[in-house]
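A single protein chain has been omitted from the complex, and every remaining protein chain is retained in its original position.
Entry: chain A
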Amino acid sequence: MTLRGCAVGSRLEVCRVTGGRRHRRRLIELGFVRGAVLSVIGRGTMGGLVLALGDSRIAVDSFTAETLLVKPAHV
């Protein structure tokens, strides 16, 4: 599933980053690599999400959320 529909409070594991090479590269630089665990901590206007990835807080728009394939984290 993609991150787009995920509810606030869910903990998820990154499976894959899709999208253009440049876009993928930016996400990977910020730590969105396979196996990384993130949680959705807020929801903004028009489908934007605020994520906690390790110690980082990262805001993404709905387009970016769509490019992040995730599964529920078991931790």
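Everything below uses one rule, namely that contacts are C-beta pairs under 8 Å (C-beta built on N, C-alpha and C of every residue); 3 or more make two chains touch, one makes a residue touch a chain; residues count from 1.
Basically, contacts and distances are computed from a predicted model.
Enquirer: Just by its UniProt name, which of "Acyl carrier protein", "Thiol reductant ABC exporter subunit CydC", "Acetolactate synthase" or "Ferrous iron transport protein B" is the chain not shown in this complex?
Expert: When "Acyl carrier protein", "Thiol reductant ABC exporter subunit CydC", "Acetolactate synthase" or "Ferrous iron transport protein B" are compared with UniProt, the left-out chain turns out to be "Ferrous iron transport protein B".
Enquirer: Going by the touch rule given at the top, which residues of chain A touch the chain that is not shown?
Expert: 15-17, 19, 21-31, 33-36, 41-46, 48, 50, 52, 54-61, 63-64, 67
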